[in-house]
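The structure follows.
Only one protein chain is missing from this complex, and each of the others stays in its spot.
For subunit A:
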Amino acid sequence: MPDLLLELRSEEIPARMQRKAAGDLKKLVTDGLVEAGLTYEAAGDYWTPRRLTLDIRGLTARSKDVHEDRKGPSVSAPEAAIAGFLRSAGLTDIAQAHVHTDPKKGDFYVAHLTKPGRPAEEIIAELLPKIIREFPWPKSMRWGAASAKAGSLRWVRPLQSIVCMFGGETEEPVVVDFEVSGLRSGNITYGHRFLSDGQPITVRRFDDYVAKLEKAKVVLDADRRKEIILADAQNIAFASGLELVEDEGLLEEVSGLVEWPVVLMGEFEESFLAIPPEVIRLTIKTNQKCFVTRKSGETDKLSNKFILVSNIVASDGGKEIAYGNGKVVRARLSDALYFWTTDQHDLPDMEKLAAAAIRFDLDLKKPLDQRMARLDALNVTFHAKLGTQGERVTRIKALAREIAPLVGADQVLAARAAALAKADLTTEIVGEFPELQGGMGRKYALLQNEHPSVAAAIEEHYKPQGPSDTVPDDAVSVAVALADKLDTLVGFWAIDEKPTGSKDPYALRRAALGVIRLLLSSDWQIALLPLFQTAFAQLREDAIEKHVERYEAQQAAQNSGDVDGEEDVTNAISGFEKRLREEVAESAHPVLLDLLAFFHDRLKVHLRDLGARHDLIDAVLTDGADNLLLIARRVEALVVYLNSEEGRNLLAGTKRAANILSAEEKKGTVVTDRVDPALLALDAEKTLFAAVNQAEKDAAQAIQKQDFSGAMIALSALREPVDSFFEDVLVNDGNPDIRANRLALLARIRTATNTVADFSKITG
């Protein structure tokens, strides 16, 4: 069966787009072929900076004829209906239609239509121009004289040639002839821009295509280029007693910048090693797309040799190239060194920072404190409706202070860490490499002798960043991390910017998961709603203060000169402020409950990811539950309990009681849970009543102590009495009073078990 070879050769395609583009090309072409009725055995996609290539094997030579019966009107239908049928079926005379008989409907016309199969070449020639014209590049452009007219071809960079060959193993492949905006398909390609002789290469099929390209110094397969680069880089490093610091993202990018990879080593002065290793690595990677190395055995410290990947076999063995790259790397590292030292020195405009220093209790002799003061003084917006970064830090600081005792952190350290947490945003290095935020703050904090917990918290308050990131264990880090995330969540809830569907631009789901993972990581007893309230009050603090000031001024104006009234005024003001605060808290309530419900959703997702059954989570979740740790503990205890025989039996008994009750409730029977002991006639119901009273009491006590397994054990005492009750007692007694009393007893079982979980929500 024939194969198809397609190459789209262009000027240099951005490295980050190549892999996806080749994949898209494969999918679009194979989908289109299949849709047109062809089949294929295998398809491979390849790319270099200058070409996308597709290799489709075992393509059917033509599509099959497709038969279709189209039903028409009855033979006795009016003329117009028959004429319409002829038109729609493409027939010229009704004699071309067949007459079918249906026992009910009688005789009617049917057109036997055959759509003849088409040769694959015709299908390909029709399909490809459309795919090329509509190719889903993330950004595309027009070029050349053709771009004078509207609707000219768009490609990622100018498209230069198209190879399209089709043919089987035994016959000579042929060019599938088509044209896209003046560009005609053919059998000619070109090799490496510099290393080949620049002569046209005539290709026939994939195998000779790959071999000829290789000869013309093009390695077509990106994964092979990556293997070559990685192996050569490791070898060249090893030969100097070094090891390569591997970087998959960089490797991928670099493999998309060369058609013929040649690995070389360059160097810079050892004095630059005073710069933190991650800054050196990012400088060299981001700006120069080179790899760094370290001495064998080192874990952190880098060496002064770097690895670069060139696209040519240079006539001098690469000396000039390595020298040139070294020069640029040196210039870049000079910048980085300048940033690193500048960040440790005083800012020039200190007089503008005094106000901020007071606001955040900063020591302006220290560089990082100055950077925080500058962040505040610059009035950098965090979000138009949530104020500046400075205002945000004020809130986080207040909240961290509040949270600190709850997680066993020192309040003073937590407040200090919060005050410095965002300071590194105005450092030169973070300006250059935003991904180093936090980490640089920690380094600068240690350099100015901050407490190690404060330094750690500056880095770790961003954590955990997702389901697999580590959770900090330093209490100060935890306090600031919680404060940071809660301020974000409450803030965005307050301005009604919640995540919807797939849209979550402020990563609020991740922030909530972060809070959840922090809260579940230790034994802290933290109720969320009060913290939400505090965070919300912080958001409104400025507004409240302004209101109170205005009221104060008003009062003062009204009572001017009246000395006796002074005390009344003070009382009136404090009363006004109290009412105002209460109003704010009240207005916040529905918003914060909604946020809590969001937390419940995220908790469900999190626990489910850890393997918990969602029905068990539902069974223990109640609307206002705001201690996430307790919810998780309850689920754990429930899982254990339901795995025991006792648990299963009690569940069955409770469900039976619940079913009877819900059937009654559906009928409209009002079931009380007040049991009249005088109406208890049988031993089984008396025993159950006593057991329910006891179990309820015991369970409540255990829950008070947060001993959920204890509560479950207490409930287990119900199992036998419940079983005997259902064996010995008929609920549907003739006497309506006795019947009502027994239903009440069942209701008590439900109430008792509800102290632990809503058993009705548990499936199976």
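The rule we apply is simple: contacts are C-beta pairs under 8 Å (C-beta built on N, C-alpha and C of every residue); 3 or more make two chains touch, one makes a residue touch a chain; residues count from 1.
One rule holds for everything that comes next: contacts and distances are computed from a predicted model.
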Original post:
Which name from "Glycine--tRNA ligase alpha subunit", "ABC-type xenobiotic transporter", "Cytochrome c oxidase subunit 1" or "Phosphopantetheine-binding protein" does UniProt give the chain that's left off?
Top reply: "Glycine--tRNA ligase alpha subunit"
**OP:** Could you tell which one of A:42, A:66 or A:141 touches the chain left off the display?
**Re:** A:141
Subject >> Given A:29, A:54, A:329 or A:695, the one touching the chain that is not displayed >> reply: A:329
Subject >> Among A:188, A:312, A:406 or A:630, the residue in touch with the chain that has been omitted >> reply: A:312
**OP:** Would you indicate which residue among A:89, A:237, A:257 or A:731 is in contact with the undisplayed chain?
**Re:** A:257
Subject >> Selected from A:269, A:320, A:504 or A:545 as touching the chain missing from the view >> reply: A:320
Original post:
Taking the full complex into account, what residues of subunit A touch the chain not shown?
Top reply: 11-12, 14-16, 49, 139-150, 156-158, 160, 193-195, 257-258, 288-290, 308, 310-312, 314-316, 320-321, 323-325, 327-329, 331, 378-381
